[in-house]
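Here the complex is missing one protein chain, while the rest keep their positions.
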Amino acid sequence: VIHLEPAVVSAVGKRAILRRRDFHKYPELAWLEYRTASLVARHLRDCGFDLKLGQEVLRADARSGLPDQVELQHAYHKALEEGGDPEFLPLFKDGFTAVVGVLTGAQPGPTIAIRVDMDALPVPEAEVPGHAPHREGFRSCRNGVMHACGHDVHTAVGLGLAEVLAASREQLRGTVKLIFQPGEEGGRGAEPMVAAGVVDDVDCFIAMHIGLGLPSSTLYPVVEGWLASAKFDAHFQGQAAHAAFRPDEGKNALLAAAQAALGLHSISRHHAGSSRVNAGVLRAGTGRNVIADTALLQAEVRGANHEVQQFMENRSQEVIRGAAQLHGVDVEIKMVGRTTTAACDLPLAKHIAQAASRTEGLRVDLSPIIVGASEDATFFMRRVQERGGQATYVGFGTELAGGHHTPSFDIDEADIPKAIEALVRAVLELSHQVR
Amino acid sequence: VIHLEPAVVSAVGKRAILRRRDFHKYPELAWLEYRTASLVARHLRDCGFDLKLGQEVLRADARSGLPDQVELQHAYHKALEEGGDPEFLPLFKDGFTAVVGVLTGAQPGPTIAIRVDMDALPVPEAEVPGHAPHREGFRSCRNGVMHACGHDVHTAVGLGLAEVLAASREQLRGTVKLIFQPGEEGGRGAEPMVAAGVVDDVDCFIAMHIGLGLPSSTLYPVVEGWLASAKFDAHFQGQAAHAAFRPDEGKNALLAAAQAALGLHSISRHHAGSSRVNAGVLRAGTGRNVIADTALLQAEVRGANHEVQQFMENRSQEVIRGAAQLHGVDVEIKMVGRTTTAACDLPLAKHIAQAASRTEGLRVDLSPIIVGASEDATFFMRRVQERGGQATYVGFGTELAGGHHTPSFDIDEADIPKAIEALVRAVLELSHQVR
Amino acid sequence: VIHLEPAVVSAVGKRAILRRRDFHKYPELAWLEYRTASLVARHLRDCGFDLKLGQEVLRADARSGLPDQVELQHAYHKALEEGGDPEFLPLFKDGFTAVVGVLTGAQPGPTIAIRVDMDALPVPEAEVPGHAPHREGFRSCRNGVMHACGHDVHTAVGLGLAEVLAASREQLRGTVKLIFQPGEEGGRGAEPMVAAGVVDDVDCFIAMHIGLGLPSSTLYPVVEGWLASAKFDAHFQGQAAHAAFRPDEGKNALLAAAQAALGLHSISRHHAGSSRVNAGVLRAGTGRNVIADTALLQAEVRGANHEVQQFMENRSQEVIRGAAQLHGVDVEIKMVGRTTTAACDLPLAKHIAQAASRTEGLRVDLSPIIVGASEDATFFMRRVQERGGQATYVGFGTELAGGHHTPSFDIDEADIPKAIEALVRAVLELSHQVR
Partner (left out) sequence: VIHLEPAVVSAVGKRAILRRRDFHKYPELAWLEYRTASLVARHLRDCGFDLKLGQEVLRADARSGLPDQVELQHAYHKALEEGGDPEFLPLFKDGFTAVVGVLTGAQPGPTIAIRVDMDALPVPEAEVPGHAPHREGFRSCRNGVMHACGHDVHTAVGLGLAEVLAASREQLRGTVKLIFQPGEEGGRGAEPMVAAGVVDDVDCFIAMHIGLGLPSSTLYPVVEGWLASAKFDAHFQGQAAHAAFRPDEGKNALLAAAQAALGLHSISRHHAGSSRVNAGVLRAGTGRNVIADTALLQAEVRGANHEVQQFMENRSQEVIRGAAQLHGVDVEIKMVGRTTTAACDLPLAKHIAQAASRTEGLRVDLSPIIVGASEDATFFMRRVQERGGQATYVGFGTELAGGHHTPSFDIDEADIPKAIEALVRAVLELSHQVR
């Protein structure tokens, strides 16, 4: 039976809160998590983990939605200036910001993986007295960028987990893999890590998320109902012309994009399950008196299962190409992210529930939580399950100051130590019980 | 100098009014002018004209917008029953309802052609006391079909002209060709007659129209500004599906046609001249709870010149095909009519003006009249001009009881004899003066 | 324990098949079920039922989607000519084609109601050798109208049920109400019957349907998942104008309707459940060269629950009115039908299952069947449940020759006697067991 030293757990918990605040202050968007990844790598190395970094754990050609070179370099230099670890930073260059830490237990046993995501969102953080990060001085120092989905918390919990596991190595059997993933937002980071084989040897896979509207201090080991999704940009290219002199010589990219947006939203419902579609961003044209020659439409479709998702994706292509033809313009569609669906393995969930329930102050509830959003951890889950392993998605309830993806998003930091302890217990007990 | 016997002219005028009433009572739509054409042929033969009929003067493969076999046969039998000439009728079978009458003068001279159109419109005729055809008992006996554009008048004037010319043969030089054209509405009859070479030997060509909003009892020998036009039907073919059970299995022809209609109306203005576009009829779907599998869109585009017209036509094809693709359905576009532009030859117009001005009670005005509609007489005009001849379009003003193409359309019959006399004078004087 | 005389049941079953063929041959659309209703009334009276007819059981102002006077009268006279019962017909005049038959048992007991629908569909019936009604000589004699959903079967089963129950009166406790409803198609007949109080005293309510894709000779007493729906016609009124002369004077009803159709299909998905939308029929315009002044759009929306349905309905109104405003035309929206959702009461379903399972050759399956279509029997179910009664919807599986609402729809007539017997058993046993 597992024994955790209360003093260690408590000290680690306190440090995790400080680390979370540091990550919160320096949020980094998808594929730009240079500073974060370098500090994660440093910490894991210091705890005695073996490291796999960058291109080793991310297949280059499976990445999508990459920022352009200017942004990649700008963010890299900012990371260098603002406390990124200079030893590790070069390994992440050009958007290879993934870290996998491996810790081998004292005896043989299963391979257990925990997925942690590190990226922030293009949301401007609240700057009001009621918002704790502002009040306490760790509000985002990057304009318009914010950890508004709790990935700062996930990263800090992951590092705390590493610390306690390292200190409890003699109780660990088998192997633990801590997977620090870039670009969860937009469904970009998991697929290339899966493609690099990161979870091909995993027996038990756990993804986790804080918040999700779940009751405070409660752990839910069965979070399901993730929608498959595809995210894409349509770049329309027409021809400019003076709107009064030569309107007929224009090829109107603005109208093509407008048509596409309306067309996307009119894609039929599907009998086999829920679907979603959104044309969220449209930017077209340069001047009122010029026929717009370019337009960018950013959109996404989702489906409750593969059939629905495929239908939405196929129809969206048809719609966009038809709209382009209707207005006589060219269009290029770029996929920039993707997620799939996955089911949780109940036996694994039950093991986790049992272990986690020994954490003081934490309630455990095995009811399945059905979310209607998307997550690319589903790619890891599917791969593990396809290869015979088990996988689940764990939610930690906490009191939220504001909704996910909003400027006032915040969590109750008192739940951070509980999350760490629960995960430590789950990992250690699983290492004894599985296989 | 020309001499016309007043008694002859007066008697012919009276008979023309009676004939007009007969044609008015039995209106026939485009390609179905069986009764009309057979009576025209009989009359011309009786006057001593040589005849060319049916396929001789209409190239079969240049016809467009033909009714289907059922309608063609139904109309043919109706014509047989209701007074069509049984000798001539068989020559017009299957929609070859054109007549050309040729009269050779006493001496050599130019070839002068007059174009007369014979078809009626799908307009239900007024049935109120104020409407003269109703009051006088010659209202259309065909439900929903009406001579609402005056082609009954044109035909009667053409027959009166034949009668007087035949009686004045000794004053005629050269040759007169009376061209009785089917299917002017929708721009269908002129092109196949031109293709059959009907005007290839013509030196002077005169098209004529009554009404046009011109002042009463005034002849305008320069009517211009006809828009080139193309008329087409788009047949969309999708796939039906139950709207609640399997909406995703449908391919929505209704939405494709709706999209096409909106897209057509959003085709850009052209810098080089006026354009027009109209999606005038849309019929789609069979039931509220079924994804519509078929849709028919009837549309037209117009342009002040060939460049504009071509632009409108090309873009309309792009729009319709794009709309079909956007909704994943098939589409077939059928051209059903076409007109072109033409300019009037001023020297010819002046000759006509001079001759016509000798008609008592008729004012002549050489000011150019600019219309914004379409006419397929323009095909005759272009062909004549291309081959070195002259052409013009003559308008006869009359008091209209209601606008063209409306149920209460009617003319002042007192203008019929004047139109005949003016044309007789124009033809005879031209036969002396041209060449 | 219930005893049924096999000879009676067998004879009734045979007669029911003949009656079904008669109803099949003379299908009548919603609100025009004159002949059917009059024969139903005659039969129920002959069996000894008390009758409530016409306006007594249909609240006039709660009816929707009524045909116009011409159709109402035409259908009435046809019914008179083709075998409708002259005694009862006058009571149904003007579209009051509902019948309720009441049979009182030998002892006190519950009130049990069975809902049967009588209307046919605007579907042209197949005329091929493989189609039994054609082969056997009872194909629809009304062009374009067909019992393509089995309501002829329902009516015949209802009359068979009446016959056996009348013969078994001594075993019946309480009261049986047989509700013969008009206008189920389009969701028109149930609401005004509910409004007239027809089920206000009912303890057990059973709606039934044959087919539904269920396995042959199986009874399912729990059929659920009916979508709430609203059906409506949008009449757009613009202004005609010549498309070339005065395009600016037109107010384009065709474009408004096209816009509305596209707008309806782009109404957002709803988080709280499935939704559906369809613009199934669009008719606009009179001629290619005229700006269309009128357009009719026939559409429907559906939702898995009241919240979703309400959202779809509100948005569809907004869409239609916005489309009208966008094109400067007027619009009137007429509701022509409506259904709601309802849940089945399991205790009632279990009673039915137990009783029905005694029918030879009939399998019973309590698994809930989830349909994705709409039914206005849901209004009866809700009312009964609101007033403390129980309700359920029973499906009888049969082999279908073609899908519901298709020209080749047909059932296996051998299932008709089984359905009658099952319902008789259910009613009689319920009359003993309930309360």
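As written, the chains take the letters A, B and C, and residue 1 is the first residue of each chain.
What we mean here is this: a residue touches a chain if its C-beta (ideal position, glycine included) is under 8 Å from a C-beta of that chain, and two chains touch if they have at least 3 such contacts.
Bear in mind the structure is a predicted one, so any value in this text is a computation, not a measurement.
Q: Touching the left-out chain: which of A:Ala284, A:Val319 or A:Val434?
A: That would be A:Ala284, which touches the missing chain.
Q: Who touches the missing chain here, C:Ala106, C:Cys141 or C:Leu326?
A: Reading the full complex, the residue touching the unseen chain is C:Leu326.
Q: Name every residue on chain A in touch with the hidden partner chain.
A: Against the missing chain, chain A presents residues 122, 186, 227, 229, 231, 242-245, 247, 252, 254-255, 257-259, 261-262, 265, 276-292, 295, 298-300, 302, 372-374, 405.
Q: Of the residues in chain B, which ones touch the absent chain?
A: Touch set of chain B with respect to the missing chain: 262, 265-266, 268-269, 271, 274-277, 372.
Q: At which residues does chain C meet the chain that is not included here?
A: Residue positions of chain C that touch the missing chain: 245-250, 252, 255, 259, 263, 266, 268-272, 291, 311, 315, 318-319, 321-328.
Methods note: only the chains that are shown with their structure count from here on.
Q: Just curious, how far off is chain C from chain A if you go by their C-alpha centres, in Å?
A: The mean C-alpha positions of chain A and chain C differ by 50 Å.
Q: Which chain A residues touch at least two other chains?
A: Chain A, residues with two or more chain partners: 266, 268-269, 271.
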